[in-house]
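Only one protein chain is missing; all other protein chains are in place.
Right after this comes chain A.
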């Protein structure tokens, strides 16, 4: 048995679930807030997310419940096991009086190998890109 660790982020958006669902499942909208992609809303569909940092994430749709749940794999193949990431990202939408609560859980980081640092490294790459862009705009 492999024990894994998860990261969870939750936020309430002042928009109805249907609208949020479109942003999560339409490729041109996904590209706007997440990454370039060839997503299609069908279980078993394999797609890629292409990061600004030049890397590609291998993904496969695992679960779709319109306006409720969306889950896909979030894998980053790397020869060095330290950066080889196998994880699952699950979005859960819950209607609230003011809009929609969006919960994202990324699960599968293995504690017995520092693979997780690949994910963290990836995340930081993105953050640094954003910082870089911000600094560019400030001039």
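Assume a residue touches a chain if its C-beta (ideal position, glycine included) is under 8 Å from a C-beta of that chain, and two chains touch if they have at least 3 such contacts; residues count from 1.
Going forward, contacts and distances are computed from a predicted model.
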Protein name, per the UniProt record, of whichever chain is missing from view ("Helix-turn-helix transcriptional regulator", "FAD-binding oxidoreductase", "PspA-associated domain-containing protein" or "Branched-chain amino acid ABC transporter permease"): "Helix-turn-helix transcriptional regulator"
Contacts of chain A with the absent chain, listed as residue ranges: 3, 5, 7-9, 11, 13, 15, 19-20, 22-23, 29, 32-34, 102, 104, 106, 109-114, 116-117, 119-120, 122-124, 126-127, 130
